[in-house]
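The complex is shown incomplete by one protein chain, all other protein chains being positioned as in the whole.
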Amino acid sequence: MKKIEAIIQPEKLDAVKEELFKADIHKMTVGPVKGCGQQKGYTESYRGTIFQVNLLPKIKVEIAVNDEFAQATVDAIIRGARTGEIGDGKIFVTDLSECIRIRTGEKGKKAIG
Amino acid sequence: MKKIEAIIQPEKLDAVKEELFKADIHKMTVGPVKGCGQQKGYTESYRGTIFQVNLLPKIKVEIAVNDEFAQATVDAIIRGARTGEIGDGKIFVTDLSECIRIRTGEKGKKAIG
Amino acid sequence: MKKIEAIIQPEKLDAVKEELFKADIHKMTVGPVKGCGQQKGYTESYRGTIFQVNLLPKIKVEIAVNDEFAQATVDAIIRGARTGEIGDGKIFVTDLSECIRIRTGEKGKKAIG
Amino acid sequence: MEVTFNQLFNSSNVLFLLLGAMYVFSMHAGLAFLEVGSVRKKSQVNALVKILTDWGFTTLVYFIIGYPIAYGISFLVPASELLGDNQGFDLVHFFFLLTFAACIPAIISGGIAERAKYWPQIIAGAIFAGIVYPFFESLVWGQNPLLGQAGSWLTTITGGIPFHYYAGSVVVHSVGGWIALPAVIILGPRLKRYVNGASNAIKVSNIPFLALGSWLLCVGWFGFNVMSAQDIAGISGLVALNSLMAMVGGIIAALIVSGNDVTFIHNGALAGLIAVCSGSDVMHPLGALVVGGVAAVIFVKLFHIETEVLKIDDVLGVWPLHGVAGTWGGIACGIFGSKALGGLGGVSFLAQAVGSVAALVLAFVCGFVVYKVLDVTVGIRLSEHDEIMGPDLSIHKIEAYPEEAL
Amino acid sequence: MEVTFNQLFNSSNVLFLLLGAMYVFSMHAGLAFLEVGSVRKKSQVNALVKILTDWGFTTLVYFIIGYPIAYGISFLVPASELLGDNQGFDLVHFFFLLTFAACIPAIISGGIAERAKYWPQIIAGAIFAGIVYPFFESLVWGQNPLLGQAGSWLTTITGGIPFHYYAGSVVVHSVGGWIALPAVIILGPRLKRYVNGASNAIKVSNIPFLALGSWLLCVGWFGFNVMSAQDIAGISGLVALNSLMAMVGGIIAALIVSGNDVTFIHNGALAGLIAVCSGSDVMHPLGALVVGGVAAVIFVKLFHIETEVLKIDDVLGVWPLHGVAGTWGGIACGIFGSKALGGLGGVSFLAQAVGSVAALVLAFVCGFVVYKVLDVTVGIRLSEHDEIMGPDLSIHKIEAYPEEAL
Partner (left out) sequence: MEVTFNQLFNSSNVLFLLLGAMYVFSMHAGLAFLEVGSVRKKSQVNALVKILTDWGFTTLVYFIIGYPIAYGISFLVPASELLGDNQGFDLVHFFFLLTFAACIPAIISGGIAERAKYWPQIIAGAIFAGIVYPFFESLVWGQNPLLGQAGSWLTTITGGIPFHYYAGSVVVHSVGGWIALPAVIILGPRLKRYVNGASNAIKVSNIPFLALGSWLLCVGWFGFNVMSAQDIAGISGLVALNSLMAMVGGIIAALIVSGNDVTFIHNGALAGLIAVCSGSDVMHPLGALVVGGVAAVIFVKLFHIETEVLKIDDVLGVWPLHGVAGTWGGIACGIFGSKALGGLGGVSFLAQAVGSVAALVLAFVCGFVVYKVLDVTVGIRLSEHDEIMGPDLSIHKIEAYPEEAL
């Protein structure tokens, strides 16, 4: 099993969700984060003092899938999130050693979907 | 070492914490997320336009433990979070290759607790 | 590739960022979490009822790096975050099996930086 | 244009009562924000809608049914007759009295927050503001001389002294608070508020909004009390000063008794203001200070007993705040209004006690009957599912901060 | 000091209009918070700055250019002459009328929110408040007797009855709303508001702030309407009651038509108040109830058509709210003000229709010309990058909640 973590632009969340649903991936966990990367930040000024802000708002999407779905998931995310501009984000994949459905206690492949 | 990540219903956080404390697990990191899974979302309407909201508020609990505690941790979370209804959530387990306590620089098993 | 996750004191974020930049690490994802560990919580009281609050505000910093940068990253975080007092936090390291840059589709080592 | 003295007097009078009405109207915004801040995020929209729409329905029923019940005056005549020869003073008079009537559902709203159905509460509010309250009003201020009018029935047993009221400690606040008590009991506590007999306090969402509500109320209250003269020639600086002193007594007493608790301090000011209404025109400022301070202590202590010992989930504490502090205010007027305590005199402890108790009994009984009937017929409580979702989503299909929903 | 009747009358008059001015000034805070709550978080600061600084610039241009245009009075004389012998009544009169003029840019602000450049909008606002609005004002209330004055041109075709206005349904609200329409059209919708022809509604950020704005407006509106007598001796309780009833009509109609939608309910109250202004002194309260209710229905339905069918991204719905409900109010005065419907009479349907349509045509044309010229010269829209960042960061270099930025 794999855990796929994508950091995307906030305004792309809807498109990513749509692509995932089309690819029959319906389960995910989403949260707001801030990130810095190649995209440069901005300056704020408050009462005459200038601040360098380099963390920009991003959305993190986490999806646990069985190995055979990993590629399809990554592809769907890319389809939804890519604009071709700096700041589009990254996808990180890690191995998942176990997955348990709290409601039933089911484990592994059966629990993930 | 294992990293255990549980996605639970927000109102179950207190019960989960209690079960964890009972099982002598006192360290954790918690954050708000939104999730979608089998539990269906709801519709919002704003000024006559209807929105489909399918991400529901959830809480993510992350706990790093030594291998021998992993099962007890999972069990405690299930005891606290299970209602038997859709939306109870999932537990994901990954391998942790290193853990460092910032304060002392201790590593591995000693650092985790 | 490694994924490094650090839980630090909120007021240390600036110092950690600075140390990371000095160590030439410019990419990261940051989010607010709450944590409990050795640091004890506090009590709130609202309309005469006392609450035990044991989750304190923390910041989670996530950085994906190539293996050869892992140690430098951990060291930079420690330099920025350590005060020597309880509550300084933890660093968790996991193996990353893949990393993809959404913008270009690049993978692995080339995508991470 | 030559302006006569009479014209200026009538004009000033219209302005005077209009300002009073506007201030008390703005207090409804205060009640709305007090509730917004004191409930969970998932019930904030509901708080706002309840207060504003209750206002709307109250206006209608009080216009058509209530005001005629209380004063025997109907507005279903041509506009030219309505205006009269005093520039429409009667119309602003109606507006001013309406702002009092509309407090009844707005007070109850805070007690039953987060779990009541919308329409049954609108119906209940309309019954109270359209019938129950005007009926009691008629006994005290209106066309049925039972308690408050010179020569009313009560004066026959108190040596000629009627029930003294100035503004609404008893007529408005205690009636509202004592109606709310049975409502809260019949409705039952919010889910998980008490778990296996143990109290599990639910945290409020937003202290700044709660404080904003309290400020709007505190400022507007000077209109509530001073304009209760209902005639500019009857204005009294003493009423203003006593309101101030009672509010301050409430602030300081709450601060001390609660150990610097921000919610109690902001509600303590209100407790003081509620208690002072009745006797604000006859007490000495130092008497008002004491009355207000005692009211705040009553509120802080009784709220604890109500919600922790008796396990009645009165979300904003409207029974101890409006109900009991209001009753205390009615009675306190009979004590601190006396000449012996520096007051202006002319009040009777017996009359105050009888009037205050009559109000609470009437309110409690009517509240109980109305909510019981609604409960067994249409039901007054949200389904468990809707309550967990929160009234904002289940009733109004929106969250308080929609942009945050993903 | 011996005070004469005249002194008291003049003093009361100054106080009266000052209170009116203060209430309408506080309504600008209401407009600010209505916008803060109705835009995304990244545009809240911009909303606040626009309203406050528009107020500043409007004061200057109206003082120097606008007021002389409307009334032929200049203030560039020594202070002693300004004071006159009525304790400076003319000066508070200016203040009161200014608070109306300043509504024009504040109304437009809500339609063009989140994507307009700052300075071009300031210039446009100054042109409207300094020239266009005062010119129309002069035709209705001022020195050029075309529509509203006794004996004005219009009376020659309506059998002697001029265009009736009391407060500003037409002169202020419909002018503001109809200027905003071309502005919103020329500016174009916010990015991603309509995607491939499909509507993609953008969620508001903060319902409590939106509601706070609505409350500030509702309370202040009684000043807006009642103090429009502009002379304390002309105060009318009927104006207050009609304002109340129209507001209530708007609340209840919006509640029903929108299915308990919190944003529509809070805006419905405003629709009612906008529509009642013109005829508030001549209608029967039940007439006002209907006028307000119809205004809210117009708003709810037309907002949907405007933003969903016509795909005009009018963020706060200022065209249906201020523009169309204002026009409806002007015309409704000619219907419900008649004796047949319980009103005081003395109004002409024809005069109302002509005056109301004249206002909307003038406003639309001037709005179109000014924004078109600005658009092709300096440009009125933020760059795409700046709009994505949000006006708060790109114009004001700060977020609404700076502590949250990391």
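Order of writing sets the chain letters: A, B, C, D and E. Residues in each chain are counted from 1.
In this text, a contact is a pair of C-beta atoms (placed from the backbone, for glycine too) under 8 Å apart; a residue touches a chain by one contact, two chains touch by 3 or more.
Just so we're clear, the structure is a prediction, and the values are computed from it rather than from any experiment.
Which of E:Val45, E:Val172, E:Ile298 or E:Cys333 touches the hidden chain is settled by the complete complex: it is E:Val45. When the whole complex is considered, the residue among E:Ser11, E:Ser199 or E:Gln230 that touches the unshown chain is E:Ser11. The chain not shown here touches chain A at positions 45-49, 51. The chain not shown here touches chain D at positions 5, 8-9, 12, 16, 19, 23, 40-41, 203-208, 211-212, 215-216, 218-219, 222-223, 226, 231-241, 244-245, 248, 251-252, 255, 259-263, 265-266, 269, 282-286, 339, 342-344. The missing chain lies against chain C, touching residues 11, 34, 42-46, 51, 53, 55.
We adopt the following convention: only the chains that are shown with their structure count from here on.
Interface residue usage between chain B and chain C, two copies of one sequence, is largely distinct: under half of the residue numbers at the contact are used by both copies.
The leading chain pair by number of C-beta pairs in contact is D-E.
Remark: chain A and chain C have CA centroids separated by 18 Å (rounded to whole angstrom). Taken residue by residue, chain A touches two or more other chains at 30-31, 34, 55, 94-95, whereas all remaining positions touch fewer. In chain E, the residues touching two or more other chains are 203-204, 259, 261, 263, 406.
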